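Read the structure below first, then the notes.
Removed from the display is one protein chain of the complex; every other protein chain stays in position.
All chains are identified by letter, namely A, B, C, D and E, in their written order; residue positions are counted from 1 within each chain.
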């Protein structure tokens, strides 16, 4: 049995609240259980230098964690003077995931930056960030539509993410921190609303895993993302 | 008349909510109108190197702003690789203010770090941070008392802060961002529960100001802090 | 047909040459076609601070690219003052991959750092680094065995890696740079000598991919890694 | 009695020597007792990016301390790779103080940077820097007038600064280092030639202070600045 | 007798192999005994900002060492976030040496960057880098000539470098690491094909040296550079 008492294929209670920022063009506070991530989409009327004049836009993400989002206080990255490897890896993943469902030509020569800041962490911060980041991005697109900046939405599909792992020999969905610390294999799946894969990242924490195990995790993830996409739809309704 | 329609001596609606973090020993979400600051106190069982063996503890603070806490997205300090002068100045002020009401000998050889992160900014973030930081610190002290780590509270008084300024010729209390942008003089007062001064920082934004104006701002600040201390008392009750 | 004229399941010519450094305890120059990576394993008699006294060792990796390893000269990371996100991501991957086949308790309280420096890049630098890094690590372990520092080898299996992608609709093995630039999906597989999975990282570069496509890439990767492990065996014989 | 044997309202011997640099458009070596600050004003024919085209100029300051300006050698900030919070706070204060008496429109689209470098420190470096910085700025303005770059001086008033504190219960003027280390309250006042306030920064080092104490310090400061302004006048005569 | 058993005026076996990079416009792998340096010349069609519009080009160099090029692993400069003083000093020397034999006007408004990366170090890395860097630069110039980018070669002469030192009282040529560690005086000479001096850097490691000793080292260096220039000629033939 899982420490969280959940069934193997059971998500934590997920809440997605949009419109939480007075300033950002799109925003969302997403909770996967005790994990809380504040996502804010900022629109800029210019693109990075290397994309100038290319007739399309860009979507990027930045990720951060408040120092005491975790059980032990971590050093503030602004104070240490550099973003750690984990931070950079996660924000690159979020950016790729959101771009995978965005038509950058339809966006026009503009950039949307989605800041994902973890207020509280209990495992799954990157999957919550992708899931909530999409809602913030969607709200930003609506803001643009309301101002006739784009005719058609550049968002071509939903995208959401969930983690899975093998806990005490059993594949389980949406690991919280105590489960994640013990899980033998840790995988993150980023999946579109239509059920296709955007990113698969599976990592053996202890013993290597088999193809069969990978597939069982993937099946769990599909179920989880399907429910997350339903929650995204309710949030933007 | 003020853009906010408030009377000259009227605070914005202030809300102080404690116990908002699952992990921190003390925490508080404080709102001064649309300004929102999350304060988390972290206890460590060791002190900075220069204080080792001195028989007393330390209270320090760190301050940060989410990139889109403001109307225009600001560059993330972790990405730019350094904390700006404004950030460092504010976190030094918060730390000094909290230490002014802490008996560091009673605290013992421990450090409490109060992280103040601005989720949304509309003027007065440093004063909100000091006001809420005290509540987080108080909760952390209670946490220690519940574990018999300290006999008596090392907190010797309340401390809270408020800004004042001269807006269109009139001294007004607790400036929001539109008022702050226009104010001729900008002052921050940090005052104890017993009405004594901990910090006075007054700055002419345009024309220099007179001693009389300084005193009128101080009178307003006293009134404001008195109400903030009442709100702190309700929050910790 | 692939730009490289190779069959879909055909590796580039792979050469693994060990013992190339006069100084390092283990070393290997690995070539996957025109991709050349110099791997050097350095043994230290101490472990990172957080592992001190834990009765086990550590294996870590660092990754770098010479500025003109690529078609366009890139800025030297030492000159820009920070390692990019891609660099950090890759070196974390190499480290995890090598640790997955190392018994850290048998290693004892020592650290082995495997430096992987790309002399020339033509796609697949991270997979070459893992494949060659294992050979350098193996040589370092032999060096230790020759000095009776360890009784039994802490290396419990081979590990090697290969990339796969969907090129012009066809799953293909071991992408070179021109293929990689055009591939719709890009995946890296890290697999042990016994055929189990250590890491799977699959990313949609354009359209999302299906579970079936993932499995076809995985099948190709298994075949490729099996041949790479044979080459590792020949190199260390 | 003060360690320096001075009367409570007595400044240290102050010397202001202008024209000390062969290169700078304006320069001044200012001494408050053993505190020595070299101030050099540099004129540039362009403004910071955010001010371009706004039809006005900018005055800014930078502050530094030689490593052995103090009793114990401090680490060189250029070597540690970042300016400390104290440095940034002081240079922001100097800049604001000088801008408070400068008509930036009359200056035209130019920037004057006033570098204040402490050669020897004995308390009051920031107040000496403001006092001497004004003289360097004034000399720079004269340099511009001599070349018909400005018709009328953009300097609208004098500005000078002095510290005050409560030493052994008595408010005293112009603290040297031994007095500053013991003082219960530490305040810096920046005041114009016409007696108005530009900046007030008062800080309880130990016990909080009362409004009455603040006012007594302010009275001392007025007297001190009045004498400093006389010395500025003699220096530029 | 020298640890290397060489005669006092004997170079180590030197090998210069050009055309070793698939990407760089010019490249060279140079070996002075066990010292191996990979030199790659990159051509860019623009010059540094301060040279724009001046009607001439620029040649610059960057230098790096792989972390385990040496007997003890050194920290990776990209990871530590700054290039050390030794690195900066050497790359400035290489750049000056190559510019000394380049007609920058004939080069036109272009920059050539010569990256010199030490794969293995055994003393004399800077002299090997200059000697090999010239070959890479020459190959780059040929690449330009083949494309009619320059009419006449901007290279006006050969340049090569060698170290000398006083080992056990005897002046010796081309120190390897064990000799260098023991040598009393260490000198590097950069000399043109026509025998003129470009750089002389002589340093007393222990006792100061006399003018006579300097001249004897210089005589050795002339002989050594003359042979290095012959080897350059063979390499580019």
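A few points about this structure:
The criterion applied here is as follows: a contact is a pair of C-beta atoms (placed from the backbone, for glycine too) under 8 Å apart; a residue touches a chain by one contact, two chains touch by 3 or more.
This is a predicted model, so every value here is computed, not measured.
Remark: the absent chain touches shown chains D, E in the intact complex. One of D:89, D:115 or D:179 touches the chain omitted from the figure, and that residue is D:115. Which of E:46, E:82 or E:233 touches the hidden chain is settled by the complete complex: it is E:82. Within the full complex, the residue among D:15, D:82, D:142 or D:216 touching the omitted chain is D:82. Checked against the full complex, the candidates E:69, E:98, E:150 or E:198 give a single residue touching the omitted chain, namely E:198.
Along chain D, the points of touch with the absent chain fall at residues 21-24, 27, 34, 38, 40, 42, 44, 62, 64, 66-71, 73, 76-79, 81-83, 87, 113, 115, 117, 119-120, 122.
Interface residues of chain E facing the missing partner chain: 82, 84-86, 88-89, 91-92, 96, 100, 187, 191-192, 194, 196-204, 207-211, 214-215, 218.
Keep this in mind: only the chains that are shown with their structure count from here on.
Fewest steps needed to get from chain A to chain D, stepping only to touching chains, is 2. Listed by label, the chains touching chain B and chain E alike form an empty list.
For the pair chain A and chain C, there is no chain touching both partners. Rounded to a multiple of 5, the Cα-based rotation taking chain D onto chain E is 120 degrees.
Here chain A and chain B face each other with the same set of residues for the most part; over half of the interface numbers are shared between them. With centres defined as mean CA coordinates, chain D is found 28 Å away from chain B. In whole angstrom, the spacing between the mean C-alpha positions of chain C and chain E is 33. The distance from the centre of chain C to the centre of chain D, each centre being the mean of the chain's C-alpha atoms, comes to 58 Å. Of all residues in chain D, those that touch two or more other chains are 81-82.
Contact between chains, as defined at the top, is found for A-B, A-C, B-D, C-E.
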